[in-house]
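A single protein chain has been omitted from the complex, and every remaining protein chain is retained in its original position.
Here the chain labels run A, B and C in written order, and each chain numbers its own residues starting at 1.
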Amino acid sequence: MASLKVYIVRRVLLAIPMIFILLSIVFLIMRVAGDPVSAILGGHAPQEQIEQIKQQLGLNKPIIFQFFGYIGQLLRGNLGRSLIWGQRPVVNEIWDHFPATLELSISAFLISIIIGIFTGTVAATHRNRFLDHTFRLYGIITYGLFIPWIGIMLQLLFGVYLGLLPIGGRIGTLMEPKSITGLYVLDSLLTLNFDSLVSAIKHLILPSVTLGVYLSGIYTRLTRTHLMETLEKDFIKAARARGLSERAVIYKHGLKNAFIPILTMMGLQFALLLVGAVLTEITFSWPGMGTLLFERITYRDFTTVQGIIVFFALIVVTVNLLVDIIYAYIDPRIRY
Amino acid sequence: MEALLRIKNLKVYYYLREGVVKAVDGVNFSMRKGETVGLVGESGSGKSTLGLSILKLVPSPGKIVDGQILFDSKDITKLDNKKMRMIRGKQVSMVFQDPMTSLNPLMRIEDHLTETIKTHQKVTQEEAKEKAALLLGEVGIPPERAKDYPHQFSGGMRQRVGIALAIALNPDLLIADEFTSSLDVIVQFQILNLMKKLKASYNMGMIFISHDISLVSEIADKIALMYAGQIVEFAPADAFFEEHLHPYSEALLNSVPNVQLSDQKLSYIPGMPPDLVNPPKGCRFYPRCPYAKDLCREKEPPLIEVKPDYMVKCFRYDEKRS
Amino acid sequence: MVEIKYSPSKFIVSKLKSICPRKGTEYFALIGFIIILSIILMAIFAPFIAPYNPIKKVGGILEEPNGRFILGTDGLGRDIFSRIIFGARTAISVTFLAVIISLSFGVLLGLLSGYIGGKFDSIFSLVMDAIYSFPGLILAIVLSAMLGPGILNTAIAIAVIYTPTYFRMVRGLVLSLKESLFVEAARAIGAKDRTIVFKYIFPNVISSVPIVLSLNAADAVLTLAALSFLGLGLPAPTPDWGFDLKAGHAYLASKIWWPSTFPGLMIVILTLGFSLLGEGINEILTPELRR
Partner (left out) sequence: MKARRMGIFKVILVILPLVALYLTPATASASKTKPIVLGTTDKITVLDPAKTYDFYTWEVFHNIGEGLLKYKPGTTELMPGIAKSYKVSSDGFEYTFKLREGLKFTDGQPLNAAAVKWSIDRVMRLKLDPSWLVSAFVKRVEVVDNYTVKFVLKKPVSFFPSLVTTTPYIPVSSKSYPADKVAEPTVGHYGPYKIKKWVRDVELVLEANPDYYGPQPKSKLFVVKFYKNAATMRLALETGEIDVAWKSLRPIDIKSLKSKGKQKILEVPGPYIRYIICRCNKPPFDDVRLREAVAAAIDRDRICREAYKGTVKPLYSMVPMGMWSHIDAFKQEYGERNLELAKKLLTEAGYSKENPFEIELWYTPTHYGDLEADVAAIIKESLEETGLIKVTLKSAEWATYAAKYITAGTMPIFLLGWYPDYIDPDDYTTVFLHSKWSPDMGVFYSNPTMDNLLDKARTEIEIKNRTELYKKVQKLMAKEAPVIPLFQGILTAATQPNIEGVILDPVMLLRYYLIYRK
């Protein structure tokens, strides 16, 4: 396992240039147009005062100084402070919004995995028959679905016409559970707060179904292809020849083996989950990272946007790393 | 003595987009308990399909379209999947060609065995483990390696595991499909010897499928030679090697380098095996047969019993008799 | 002269012969193709198809679908059907522009990077990998917010996030082809680097592009729609499905469903067209998935 440590360290080190490149792109491009002070004051304060505030924020220095100053801080683990409003530390801003994104992502991910593996397995075991074609089409269609559109359609149906579910927000008035993890559903369960739990789940249903359905198609396709491939393998034939039941063959031997490539793809598809989460959040005014990002771009809150980019990049790296570790755990052939 | 397995006019076809491939087309054959039949033929002759159809595991789009497979006087072509599962592994088991791929890479060796045992017998996990250890011992795998994964084993070791799996439930019939062909020669003989030993102690019938006729000669009591989906010669091993009556057998044996007859000229069989979608109308070997006559083109020869237990599918012996 | 291991043109022709759908899934490509073709035709002949001027008030505000306005009118009394027809122009032109930009840059840089190798290659690969592994839309949002609205700007923002896909694919192919026999042979007879790249490597590389291209186009349609939905796409009053969907979203609570339903549906249909086509081509070019 020592070699696994080496592997992790190497992967993390490789992430550094990636983050650096992304940051440079974002950093330079963001400064092309506009600045936060003007975006907020918008002509109200006298010009001299605007200049003065820019100076306080260090926005009047040459870009290259700003850039290396920022990188220097970043290397010390400091994401800096927001440039607008309260100049709150960017870490706090992210910390306030991340649990919402996490909660949405987790529930959407679970929904997509359940739907995806189920439909994919059915398709793979009904190769070239009606159910196979149906679920393949399902895979293609869901991938082409435009999240805001599905979201709006669900809002119309369940929110506006049927009035069953709220169409935005995370929880009802005065229902916020005591914060432990920041995930409302989990916190409500931990504090046994029944009202909060109901409210949190109600608010979570539409956004996570929207995102979950969108992502499920990918898992349908992945499961189908890889399970089909696996079911062609000799050891499946061998397992059948030993008299194992079809369920044992498909689930224990087939799906478990097919899961390895699916897992790798999950890591690669993780970026898609984040993208989907951003759109879902904006459609459902879900107070997460996507909403934060969009709001701060409009105000040219450079440091917060940069912070979010770094954070997203770190998440992507971490998840990929995690996938590799799980991969090594599931597949005895892999040892780093 | 009652036949362990009797196959009557078996036809197994693959329904592909390009047409119907008649992989097994009217095979008749029978074997007794404890007997070893060497099923020999070129690749594509339908021998593997024949082997799989005894377990009813012909992969789709293949289908058993006609005929009977009587095992223990039950026609297994009529059995449903559930009943079939009770036979697979327990009464009829199989050892596969490639030991690399026929074991689940994510499962420990031991788990393969216990899973198989528990599928067919009501035993506890502990009992299954004990049995597994015993079996591994019998095939010559040290007990401490039971917890290893397949990829940690060499090819020969893996094939030993494959054998252990096949004999786990003391089956009446073992089908071994080219099970040594991916191993090097020395290991091949080790495994073959192990197999001989086990066969004797377990009193199993065995169908040994191979394209390597010299290997078959080591172990088989009887030889069944397949050509283009049909059995063309079926005879006791000794008699077969002595007489090899069918023109194809003759050509085949001539093409095999024989260590004893090192100065013998190595010949090969001219022409290609027939297209199984549209096989020749008459005798299937006719286009390549040096003795071919007009009759061979028109009519398919029957399987003729030239002497007790010796059958050949060729008009030359029909003439002899008549 | 030089034996070419694998001839793309012959390969494609032989594959095209088998394109006529015979079984279930092969209809995918055909349906996809028909969808895209009709939307392209819709875009070209928009002025003849659309009953009204898409950017002029022609009826009452938010009229429900009726005889005069078959899909109803939007918040400014414009005909939604006409806006959808003209919206095809926006979608098609930005998508194609984005795909062409990313394709040309990706393929070119990939060829160069793969062929030249060394430091040049490492730097480019690193940059491309960085962009590739990052959630694309998020980068596109930042880019288009800074570049400002407009067809070209939006296309550029989208192109940036798809360039690495082509780059990686082409570079990978070049690296493997570089070692292959026919390039060695060409080098042996004294061909120039440029000749090798464009005459020998390029044609082999380009044959793998169609699948990726089609699937990328599907993604690009969605990305454009997303940018427009966030108000970062084209300036008003350009008919644009994503923007109209967002505008329609505002009326949702009043049970006014038509201004959001139809533009969104068009986005889904066009994406579906590209996905089906990509899937179909993929199936035809890689028959081992079939059987």
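What we mean here is this: contacts are C-beta pairs under 8 Å (C-beta built on N, C-alpha and C of every residue); 3 or more make two chains touch, one makes a residue touch a chain.
Because the structure is predicted, anything quoted here is derived from the model rather than measured.
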Review point. The chain left out touches which of the shown chains?
Key: A, C
Study note, to complete from the structure: Touching the hidden chain, out of A:Ile29, A:Ile71 or A:Val198, is A:Val198
Point to revise | Identified contact with the non-displayed chain, of A:Ile8, A:Ala45 or A:Ile141 | key: A:Ala45
**Study point:** Where the unshown chain meets subunit C, residue by residue
**Key:** 55-57, 61-62, 75-77, 145-146, 148-149, 231-232, 235-237, 243, 246-247, 249-256
Exercise for review: By the contact definition given up top, give the residues of subunit A that touch the hidden chain.
Suggested key: 33-47, 49, 52-53, 56, 84-87, 96, 155, 159-160, 163, 166-176, 194-195, 197-199, 201-202, 247, 285, 287, 291, 298-300
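As a working rule, only the chains that are shown with their structure count from here on.
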Practice item. Spell out the chains that contact subunit B while also contacting subunit C. Key: A
Practice item. Round to the nearest whole Å and give the separation of the Cα centres of subunit A and subunit B. Key: 54
**Study point:** subunit A and subunit C: spacing of chain centres that average the CA atoms, whole Å
**Key:** 24
Review point. Mind pulling the subunit B residues that touch 2 or more other chains?
Key: none
Check your understanding: Residue numbers in subunit C touching 2 or more other chains?
Key -> 23
Practice item. Write out the stretch or stretches of subunit A touching subunit C in their complex. Key: 17-19, 21-22, 25-26, 29-30, 32-33, 128, 133, 136-137, 140-141, 143-149, 152-153, 155-156, 160-161, 167, 225, 271-272, 274-275, 278-279, 282-283, 293-294, 297-298, 305, 309, 312-313, 316, 320
Revision key, fill the gap. The answer for subunit C against subunit A in the complex is residues 23-25, 28, 126-127, 129-131, 133-139, 141-143, 145-148, 218, 222, 225-226, 229-230, 242, 245-246, 248-249, 252-253, 255, 257, 260-261, 264-265, 267-268, 271-272, 274-276, 279, 289
Check your understanding: Which of the residues in subunit A come into contact with subunit B in the complex?
Key -> 127, 233-235, 237-246, 248, 252-253, 256-257, 260, 330-333
